[in-house]
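A protein chain is absent from this complex, but the other protein chains hold their places.
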Amino acid sequence: MNETAKSSRGARTKGDVLLEIRNLQIEGESDEVWQPIVRGVDLTLKRGEVLGLIGESGAGKSTIGLAAMGYARGGCRISGGSVVFDGIDLLTASDETRRKLRGTRIAYVAQSAAASFNPAHRLLEQTIEAELREGFRTKAEAEKDAIELYHRLRLPNPEEIGFRYPHQVSGGQLQRAMTAMAMTCRPDLIIFDEPTTALDVTTQVEVLAAIRDIVEQFHTAAIYITHDLAVVAQMADRIKVLRYGKSVEEAPTREMLTSPREEYTRSLWSVRKLGKQEQPGGEPILQVKNVTAAYGNAVRVLSDVTVTVPRGRTVAVVGESGSGKSTLARVITGLLPPIEGQIIFNGKALPRALKERNADTLRRIQMIYQMPDTALNPRQTVYEVIGRPIEFYRGLTGAKKEARISELMKLIEMDDSYVDRFPGELSGGQKQRICIARALAAEPELIICDEVTSALDQIVQEGILQLLMRLQRELGVSYLFITHDIATVRAISDEIVVMFQGRVVQQGPKTQVLSPPHPPYTELLLSSVPEMDPDWLTNLLARRKAQPEAMKAGDR
Amino acid sequence: MSESMEKLKLAEKLVGRGKVSRRQFVQLALAAGLTAGAAETMFVKAARAEPKKGGFAKFGLAHGATTDSLDPAGYPDTATQIPFAGAMSNNLTEVDADGNIHPDVAESFEPGDDAATWVFKIRNGITFHNGKGVTPEDVIISFQHHMGPDSKSAAKSLLADVKEIKADGKDQVVFTLTGANADFPYVASEYHIPIMPAKDGKADWQSGVRTGAYVYGEYEPGVRAHLTRNPNYHKTAWFDEVEFLTIPDVTARTAALTAGQLHWISRADLKTLNLLKRDPNVNIDEVTGLGHYTFPMLVDAAPFDNVDVRTALKYAINRQDIVDKVFLGHAAPGNDNPIAPSVKFAIDPEPKHTYDPEKAKFHLKKAGMENLKVNLSVADAAFNGAVDAAVLYQQHAKAAGIDINVVREPNDGYWDNVWLKKPWCASYWGGRPTCDWMFTTTYAKGAAWNETNFAHPRFNELLIQGRAETDEKKRAAIYAEMQQIQHDEGGAIVLVFNNYVDASSKKLAHGKIAGNWEGDGFKIAERWWFA
Amino acid sequence: MTESAHTSDRPVAAAQPLPGRRSRRARVWRVLRKAPPTAWFGLIVIGLYLFVAVGAPWLAPYPESELVGGAFEPWGGQFLLGTDQLGRDMLSRLIYGARNTVGIAFLTTMLSFLLGGGLGLMAAISGGWLDQVLGRAVDVLMSIPQLIFALVLLSILGSSIVNLIVVIAVLDSTRVFRLSRSVAQGVVVMDYVEAARLRGEKLPWIMRREILPNIMPPLVAEFGLRFCFVFLTISALSFLGLGIKPPTADWGSMVRDNAALITYGDVTPLLPAGAIALLTVAVNFVVDWFLHKTSGLRE
Partner (left out) sequence: MNPVLRTILQRLGLGIATLFVVSIIISLTIEMLPGDFARAVLGQSATPETVAAFQREIGLDRSPVVRYFNWISGVLRGDFGESYASAGSLAGHRRLVAEMIGPRLLNTLFLAGAAALIAVPLSLFLGFMAALYRNSFFDRAVNVVSLTSISSPEFFLAYILIMFLAVKFPIFVSLASITPNMPFLDRLHAIALPTLTLVLVIVAHMMRMTRAAIINLLASPYIEMSRLKGARPMQVILRHALPNAWAPIANVIALNLAYLVVGVVVVEVVFTYPGIGQLMVDAVSKRDLPVVQGCALVFAGTYILLNLLADIVTIVSNPRLLHPR
């Protein structure tokens, strides 16, 4: 089976050069100063070839992808180099020439399909817009073709789905519809800009498979942009690693995975190498007992959930979006009083609502958020952010407060000089460290970490996770760690709770949950996590074909 | 001017009205020493002023409210006075441009032996707009509309001494008064008392059927009134149609006139009169009237119940300054006597109330009210320039140590909410043609428009005496004393006697403009024509 | 994208020069230097008005309401801009008018922001019945014609300056309420507000420290616009006879008093009206630029 997959991809005939980018220079405007974003990148793509572009945020991946269409976003300008597509230099060509190429010969698939589909029009109208405008087909033909494409992309109900509006369709389906839209004119080149980043892992598998198949079927060249090496390994013939707008290295996929030349490339999957020796559970600090919760009078978001967090340990709650992970956090903090059930903290039942809890109880349970950008008030300096809980809970002011702040800054491995900065002047990882310091300032016993690493680059994730683990060792604080990322779970947890549709599917020590046999949902979840193996997707699909019922949960 | 010259002037006027033939005119001209050629030219020029029928005239009025009605018991301002009293209706008598009294609906009138009874003979063949002849009953009902205990008419006090009205035969009406009143025919010309048809024993004012030059047409209260010529009018009216528009904003009024949308506007803006004069298509019509502007104080309200406070305030105003600055010379300073100099028996009381801060201070001290602080409620709705006059007054009074707080009131509802309500405000009077009338309307105890709440026993006694007195000398003495009382003790600061300054399009022509009321004695629609 | 230099969160040993409190002025200056000419024009005009308003007693050649000459004296000579219908110096009245009109409009706008902004924040944070009640009350107030309602209220209360300020501020605060509520709702859902709640902070602290600083840009912009509208409302009221009472110089009644001159091509009444227009234009220019700066609308 492995062999067939390999041969089908290997059999693709690579044609002549389709796209040639030479010494590309792109600048971005910030405070009315132009600064380089892309500094002299070269890139060659042959017909039918798939090139993976990988790098952290700020590496210039998307900017290069758009430049391949001769397009620069607002606030950016292409300041040098050449982009030659099939003999046409897109940078010197007229606007009209470029416009005509777009959507017909070069297509684009954006990261967030939900935002990139116009909410005012039906999917089908948008799918066939480009070909109708250029008069390639009649409307009837175009619609028939679009439905055919929906079929090939394994969209459910392909005959009717086109008549829906974007908001009526799920994210994974939208992403496939967008791929269909890109395919309508049978372009020579498609730019995939992180098409699966916003999706759950179980959904991602489906979309990846659909994209890969259709690109192969139509023999379309593609640039596949992502920050996830495991994902790009499934899609690309060659991989190019970018950093700070420069090329780090470029190699065929297998070669890149087995023997990366650069240290930086290796650090890209460093988080996957993090590991923690599982510690046995002790006395429970937090017990969530048979909790049922709902927003308003709507459907229940949590039903009969029971979770226990042992003191000084990390319990990871995993599940995809909508599984009720974050709601669990809201129930524990008292933001959402449960309909039924109890929250027992340190052996005592907590009042259900936030208002009824006293300051000391509030102090003991702290929270760290997914997006450090929204978790820090952009108008407060680090000093104010960290100082407030010290003042609020401990009543410290003046020199004592400053000493404590300095102490906390040391704990999160940041220099004192940062205290006068505003969050806008910090990087994502630094912001998240400040959030951690804010939580620590309260001297809590339990910290709820809600997806604290998922908005960060891999390399930064590693730093944060290591910090959290060190703090646990030094301070003995307990974590309830909410995440959808299995690698993170592996790295940090002692116990794992698997949630699905508001219920706990499986609960237990890490090694037990992660080793087979698994309940069906855990199986689906674990198997959907991409691995650093170019054949992983092929093998997975083959395996699932044998057990079709396992896939059902994923097609949402 | 020689007698023949005067005759010629008169003839010129008569030519304009078509009363003198060319031959007669040339003869007069030659008699006055003109050459035949010059006489001919003069005749043509005069004849061009000859009235002719036709046209649709539009008049812009400064007043009007949605609560206006056809009921002559009301008629608060020119928005009803000019169209309904003036253009649509006639009274028993009419005052001409020279202040003489003439019969109108009446053919003639005669006093009884002691001027306490008056007999009016109804004009032969006169009809209402609906064709019905005017009967004595109609006349009686029209007067009774304003009389009796239930009446809320403004003319009620004017007719308070009418004891009885009787029909005498088919065409005579006999008025019996409680006392003699030599001025009664003047009273009968008062605009509140038009002749209306009787209907079910009451005056039918609602239908708008009257005897006047124009027939009631469309009416939107507070907006416009549209009338058409009465073909069976007992005199002559020239315009085919007339329209009266309420335009309180003086700038809008002026602009509409200069743009040719209107043919006549009341109350031109004095501030810009010189500029308006330059407009080649516009005439400024300035008539010295009986009208005057006052700052009435309620004499029963503190601190104005103290006569020394009143006197102090009378001395604390520089009227000449206000005439110069606010009215730009289009007025004559008052002397706290509401009787216009041109009215019979008018005097100019002593001591003259000219600006004298020291005297004002003296009177204040006498009243024990140094550092007097009073509110003066004004709006330009009272008269154009009231706010400016008040502000100037404030300046003048400062020198006398009086702090006048000028309260700017809204124009809307000024006459309902401020006038007669606030202890001190601004007011205007169209003026009345006789002393008796002026005092009866405004200063007699119980008068509807007693804007100072003046109730002076001697004054009221003299008022009755004056009516009965037939001896001219004694009458003069009585009215002189009354004027002196007003001057010394009255509550009204008579600011100025104003000129009616109106503006009209040069397309309009007219004879001598009457000054007894605004708008050619309210009769503009009847007396003017398109040249 | 430009964040690339910070990608690593490894502690930076040597701290970069801190953009601390001292450098705030420098930052403001840097922003100002890049302002477009329209914004500069607006700032200069506003500064000039403030200067004139504050320095009126020293700047004006004559007192505010003293009669210093004949009526309608021509321009030049003793009276730079001539005199008005009573012989008061036009320039002096214009200068004092700046003080009165601008001052009153400013106070009114402040009051309406304190009222509408405060209630709007409370509604946004508390939600629930308070939000509903305030929202409905504002609906009711907004559906009554503002100018006429102001006229009625001023007739009831008397048209003193204090009443004028209060009535207009209350009526105007409805719009401020709506805006501040809607922008605050965008901030209330932020995690840092939730964090403050979880910490146990009380409503005033959340309003003042967590939300207010983050909704300042749209509020400041709205302040500029509302200031203009208040300004125009006051002059409309003056026009209808219920504004600032004489002899206080205010531009609205100065226009009205001299309006008739316009029909003869005399520019005198244009001066106060021009002064109104110039200031509102200036404020709008600055607001426009400010909005552009803070909304992140580029290109």
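Order as written gives the chain letters A, B and C; numbering starts at 1 within each chain.
The criterion applied here is as follows: a contact is a pair of C-beta atoms (placed from the backbone, for glycine too) under 8 Å apart; a residue touches a chain by one contact, two chains touch by 3 or more.
Quick caveat: nothing in here was measured; it's all calculated off a predicted structure.
Trainee: Using the whole complex, pick out the displayed chains that touch the missing one.
Mentor: Hidden chain, whole complex, touched shown chains: A, B, C.
Trainee: Just to verify: which one of A:Leu53, A:Ala110 or A:Leu526 makes contact with the chain not shown?
Mentor: The missing chain is touched by A:Ala110.
Trainee: Of the residues listed, C:Thr83, C:Ser235 or C:Thr268, which one is in contact with the missing chain?
Mentor: With C:Thr83, C:Ser235 or C:Thr268 as choices, the missing chain is touched by C:Ser235.
Trainee: Have a look at B:Asn450, B:Gln486, B:Asn499 or B:Asn516 and name the one touching the chain we're not showing.
Mentor: B:Asn450
Trainee: Would you write out the residues of subunit B that touch the absent chain, in ascending order?
Mentor: So the residues of subunit B touching the missing chain come out as 60, 65-67, 69, 71, 73-74, 150, 152, 154, 156-157, 202, 205-206, 218, 220-224, 226, 245-249, 251-252, 255-256, 258-262, 410, 412-413, 415-417, 420-421, 448-451.
Trainee: Counting contacts across the full complex, list the positions on subunit A that touch the omitted chain.
Mentor: Subunit A touches the missing chain through residues 66, 69, 71, 73-74, 99-104, 107-108, 110, 112, 115-121, 129-130, 133-134, 164-165, 167-168, 181.
Trainee: Take the complete complex as the reference. Which residues in subunit C touch the chain that isn't displayed?
Mentor: That gives, for subunit C, the contact residues 38, 136, 139-140, 142-149, 151-153, 155-156, 228, 232, 235-236, 239-240, 252, 255-256, 259, 262-263, 265, 269, 273, 276-277, 279-281, 284-285, 288, 297, 299.
Here is the rule we use: only the chains that are shown with their structure count from here on.
Trainee: What is the distance, in whole Å, between the centres of subunit A and subunit B, each centre taken as the mean of its C-alpha atoms?
Mentor: 90
Trainee: Report the inter-centroid distance (CA atoms only) between subunit A and subunit C in whole Å.
Mentor: Whole-Å distance between the two chain centres: 45.
Trainee: When the C-alpha atoms of subunit B and subunit C are each averaged to a single point, how far apart are the two points in Å?
Mentor: Chain centroid spacing, subunit B to subunit C, equals 50 Å.
Trainee: Within the complex, which stretch of subunit C touches subunit B?
Mentor: Listed in rising order, the residues of subunit C that touch subunit B are 65-67, 70-72, 85-87, 151, 155, 159, 240-242, 245-247, 257-264, 266.
Trainee: Can you name the residues of subunit C that touch subunit A in the complex?
Mentor: Result: residues 1-4, 6-13, 15-16, 18-21, 34, 190-192, 194-195, 197-201, 209-210, 213-214, 298-299 of subunit C touch subunit A.
Trainee: Could you please specify the touching residues of subunit A with respect to subunit C in the complex?
Mentor: These residues of subunit A touch subunit C: 28-32, 35, 37, 56-60, 63, 74-76, 244-245, 333-335, 354, 357-359, 362, 366-367, 369, 371, 374-380, 388-389, 392-393, 413-418, 420-422, 425-430, 432-433, 438, 442, 457, 459-460, 463-464.
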